[in-house]
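Structure first, commentary second.
Every protein chain of the complex appears in place save one, which is left out.
Just so it is clear, A, B and C label the chains in written order, and each chain counts residues from 1 on its own.
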Amino acid sequence: MLPILVDIVDGRIDTEKLVAGISDPSAGGTAVFIGTTRTPSGNREVEYLEYEAYRPMALKQMAAIAETARSRWPLVGVCAVHRVGRVGIGETSVVIAVSAVHRAAAFEACRFIIDAVKKDAPIWKKEVFADGHAWVGP
Amino acid sequence: MLPILVDIVDGRIDTEKLVAGISDPSAGGTAVFIGTTRTPSGNREVEYLEYEAYRPMALKQMAAIAETARSRWPLVGVCAVHRVGRVGIGETSVVIAVSAVHRAAAFEACRFIIDAVKKDAPIWKKEVFADGHAWVGP
Amino acid sequence: MKGIRVRVFGRVKEIVGSDEIDLPAGAGETTGTVLKSLIDRYPPLAPWRDYLRVAVNQEYVPDERTVSPGDEVAIIPPVSGG
Partner (left out) sequence: MKGIRVRVFGRVKEIVGSDEIDLPAGAGETTGTVLKSLIDRYPPLAPWRDYLRVAVNQEYVPDERTVSPGDEVAIIPPVSGG
């Protein structure tokens, strides 16, 4: 069982490196979720996104979510990294990577983690348009 | 909607490049499955794996599976690449990558495709041990 | 009278105009009274009242609980990571 890696970073996320970090001879499958910033939002063109985190709490939440996943599924490695600051369109804002002996566990845990991170990690994004911005959410 | 990419390759699979190939400003999530060769198998140490494909039929099957996925879920890009020949332990033997506007479709389609490829694509692996080999399967 | 320092984020930070604020605190302050004081002071927050979660010492506090000046209190508007 590999250590859990969670991080919040200010620059580009190196997915390949993260996936390599959870690889292991005992793992047969790795499920990865890569969140990328997109445009349009509704019918407005987004120029870029700006992410903000309550960093220490977000790291705690992400670690707790990853631990929960590891207690529910037989996993080998777990990694969850979120980017903050300005993120251009099409760039990666979040990566969840989970390796397991069998693929079902990897898929289910990966989906669980991204769903939980989006629901509970104190991270916010605003969409920046040519003429203003909007926080995403209700 | 991006073209579907399916391939069977003799050398290393460049996951990063494949993921880049299905990225698009309209996509918000990409689900990736990375299959890696593992050891042990049962209680025998595997030295490496050897994959064989009925190449033209496997390519047709993979393309048909990808098309089915695209007809069932709203996807942006789909890619399925399998490696054949000798694959060392821990190396990538297959990559499925699916991008979509929303992550649920990406996850579900990615899982569907790897399940279907494993069930129907005419591809075989044998595990090579220090003292022999075994075709995987019943 | 010591105050309670409250961290704010996202749209709440934008309304407040700062990433933290000191609220005057009497005895028996709770997560509820802190939230009420903040909204009283910044009325544009009122429409968000039902959407705001409170964290104390970096943990969500779903039910009302006492807060003391040493606690790290944070107002969590609807999250949107990913």
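Convention: contacts are C-beta pairs under 8 Å (C-beta built on N, C-alpha and C of every residue); 3 or more make two chains touch, one makes a residue touch a chain.
All of these numbers come straight from a predicted model, not from anything done at the bench.
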item	value
Touching the absent chain when the full complex is considered, from B:17, B:102 or B:118	B:118
Interface residues of chain B (partner: the chain not displayed)	35, 51-54, 56-58, 60, 82, 93-94, 114, 117-126, 135-138
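Operating definition for what follows: only the chains that are shown with their structure count from here on.
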item	value
Innermost chain, taking as reference the mean of every protein Cα atom displayed	A
CA centroid of chain A to CA centroid of chain B, Å	22
Geometric centre distance via CA averages, chain C-chain B, whole Å	48
Residues of chain A touching at least two other chains	35, 114
Residue numbers of chain C (touch at least two other chains)	82
